[in-house]
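With one protein chain removed, the remaining protein chains of the complex are shown where they sit.
Right after this comes chain A.
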Amino acid sequence: MAVAQVSRARITLQGSAEMVSEFFHIAINSILFVRGLYGYTKFDTISKYGLQVRVTNDEDLKCYLQQVVAQLNNWLLAKTIKKVVFVIQEAVSDETIERWEFDIECDKDMNTESRAKVKPIEEIQKEIRVFMRQVLGSVHLLPALENKCKFDIQVHVGSEAEFDGEWKDSSDKKISTPTILHLNSFSTLVHTVKPHVAYKSHD
């Protein structure tokens, strides 16, 4: 039965890396959309994880995100990735006002040859769906971005990680006294992603 086969999907390292990097692609697009960093005319609606999600149609932004996600995929495969941080800063003052952090735990014993793990895809998608809904809902909680902003994607990797010249060392952009909101985490058994958002509250 087709349904049974799908639900008993076996998860390899490659498959997991692909799934997690795809998640980042959708998650970053969604954050850009819900935080209004780009106008809503720059987004198209697609169906993903049983939800309608927004993905950018701006060519430059698309290209940027594709390259970032491709590199994330490499690091996920190499298991050297520790954290992805989506930072929103004020464009003029460079002050960090919001950080979407995704802590990543990799199963170090897993390699390309090892036996696949078994977890129903539906269950993973359900976990992701909860997160996506939380991102949509966070609009009501997070302070409005009043001034012109910019964003940056920072990746924390182990010192042994390999990367090309497009990636440069950067300093950690912290918020002095952040309010932290934990969001729903998900796991493919190979990679576990624990997201939270830290933001500067006005009071």
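To be clear about the criterion, a contact is a pair of C-beta atoms (placed from the backbone, for glycine too) under 8 Å apart; a residue touches a chain by one contact, two chains touch by 3 or more; residues count from 1.
Here, contacts and distances are computed from a predicted model.
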Exercise. What does the UniProt entry say the missing chain is called, choosing from "Cell division cycle protein 20-like", "Growth hormone-regulated TBC protein 1", "Intraflagellar transport 20 homolog" or "DNA-directed RNA polymerase III subunit RPC6"?
Worked result: "Cell division cycle protein 20-like"
For this session: Touching the absent chain in the whole complex: find that residue among A:93, A:112 or A:171.
Result: A:171
For this session: Considering the whole complex rather than only what is displayed, give the residues of chain A touching the chain that is not shown.
Result: 35-40, 45, 51-52, 58, 60-61, 64, 67-68, 71, 82, 91, 136, 139, 144-145, 147-159, 161, 163, 166-172
